[in-house]
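Just one protein chain is left out here, and the rest sit where they should.
For clarity, chains are labelled A and B in written order, and residue numbers in each chain start from 1.
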Amino acid sequence: MAHPVDPETAVGQEAFELDPAHLRIVEALLFAAAQPVDERSLAAALPPQTNVGAVLTELQRQYEPRGVNLVRVAGKWQFRTAKDLGFLLSKQAVEERKLSRAAIETLAIIAYHQPVTRAEIEDIRGVMVSKGTVDALMEVGWVRIRGRRRTPGRPVTYGTTEAFLVHFGLENIADLPGVEELKGAGFLDAVPPAGFSVPSPSDALGPDEDPYEGDEADLLAPPEESPAADG
Amino acid sequence: MAHPVDPETAVGQEAFELDPAHLRIVEALLFAAAQPVDERSLAAALPPQTNVGAVLTELQRQYEPRGVNLVRVAGKWQFRTAKDLGFLLSKQAVEERKLSRAAIETLAIIAYHQPVTRAEIEDIRGVMVSKGTVDALMEVGWVRIRGRRRTPGRPVTYGTTEAFLVHFGLENIADLPGVEELKGAGFLDAVPPAGFSVPSPSDALGPDEDPYEGDEADLLAPPEESPAADG
Partner (left out) sequence: MMDPEFESAESFEAAPIAPEEALIIEVDGFEGPLDLLLALARNQKVDIAKISVLQLADQYLAFMESARRKRLELAADYLVMAAWLTYFKSRLVLPQAAPVGEPGAEEMAALLRWRLARLQAMRDAAARIMARDRMGRDVFPRGEPEPVQVIRTRKYSDTMYDLLTAYSRERVRVLGHRVYEMVRPPILLIEEARERIERMLGKIPSWSLLTRFLPPDWTSGAKRRSAIASMFSAALELTRDGKLELRQMAPFGEIFLKDRTEKAGEQTT
């Protein structure tokens, strides 16, 4: 037969003489703090004469059987994941990064102007684009080689990937806003410079574009499943 | 021992078997993660067949009187400091970018009317959307491009983000304050009562407009090749 959770282990069910309001305050302060907090700082948030040590001892006791414990480190207090649950934590924190300015600009040009060759990206940006920038975008998984332009030298054309759409929350590459929409949303001044136009990007193979056959066999993976626009 | 919980009796009843070890794991995960976590991710850390919903409900109940509460935002779960203790934590408060009145009004219109086009926002506000409105809301991360409307010109539609729900403590869009009354009053309908001509600064929503219905299959070309990037 099912039995209810033991009230003894449940946080907040205990009978204690301490003012529950004080426990709540210390609990919230420790939870929101970005580093361990000393008792003096905690005392400052409580009425004078409050026994901070007793509040902390009681909190520590209440959290002792739980998934999170209140621990004392270097004379200060902090909540930590219970030691035996360390397996839930990953060893390394992943630091979020941003693309360099050159990289995000190149990515934006590829997104809007695809299919586009490196020479064309340079022409639009007016500066040399290092191969490293495009390679790095391919490594992130947002840019792919789409095909080859049917022009002398048959340069490869670049486009964006499904991962690009997912990351930037687009259902479709054609959903990128056009000039009027960039203006309307405030990204462009009401009067953009002469000659400003925005192409309508498309996944479809361009008229002068051949599908990319790949230089190496391992680049050819089986076709992807239908794209799921799942955030 | 553990038999599957009857979903009929599980709802609203606490008399089923909850393994304290499961409570500890979910507690540790939600405590450790600063951002909201979805039930699927939590389930991944628990034995198969665990009733994650019941674990969460019990945790929520246990934390309800405390200084830290378990809340549901954007369809996910997160520990947050109790609402009434905000005043103690002003030191932790993040300096927030001040949004213009126009931007705040536009945010509300986007939230309640989404997916909504710029023309519709302008129709409701009776004024053109200016620079520093939609772009500022996108910069804060509360507004996103949702897609395009299936009408001539295929205007881009806007909606709110998960960050918006998290920031304002909303479970989902239907949880917006007063949404039912606004709907009842007809203020969320795309078009005003039929037969009226409306003075408005830009293209008003016409009777020929369809609501946005997700992506358009005809625009999604099948992938010609596998993305070469990210092996």
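Assume a contact is a pair of C-beta atoms (placed from the backbone, for glycine too) under 8 Å apart; a residue touches a chain by one contact, two chains touch by 3 or more.
All figures in this text were calculated on a predicted structure; none of them were measured in a lab.
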So one chain is hidden, and I want to know which residue out of A:Pro65, A:Pro155, A:Pro192 or A:Gly206 touches that hidden chain in the complete assembly. A:Pro192
Quick one: say which of A:Ile25, A:Met138 or A:Leu182 touches the chain that got left out. A:Leu182
Kindly note down the residues of chain A that lie in touch with the hidden chain. 28, 31-35, 78-81, 88-94, 96-99, 101, 104-105, 107-109, 111-112, 124-126, 140, 167-170, 177, 182, 185, 187-189, 192-196, 198
Residues belonging to chain B that touch the chain removed from view: 29, 31-35, 37, 41-42, 44-45, 78-83, 86, 89, 92-94, 96, 101-102, 104-105, 107-109, 111-112, 124-128, 135, 138-139, 141, 144-145, 166-170, 176-178, 182, 185, 187, 192-193, 195-204, 206-208
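The criterion applied here is as follows: only the chains that are shown with their structure count from here on.
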Approximate Å spacing (C-alpha centroids) for the pair chain A, chain B: 17
Once bound in the complex, which stretches of chain B touch chain A? 14-18, 20, 23-29, 31-32, 45, 58, 62-68, 79, 81-82, 85, 88-89, 92, 118, 129-136, 138, 144-145, 147-148, 155-156, 161-162, 214-216, 219-231
Chain A residues touching chain B in their complex are 2-6, 9-13, 20, 23-29, 31-34, 45, 65-68, 79, 81-82, 85, 88-89, 137-147, 161-163, 169-172, 174-175, 177, 181, 184-187, 189-190, 202-205, 211-212, 214, 218-224, 227, 229, 231
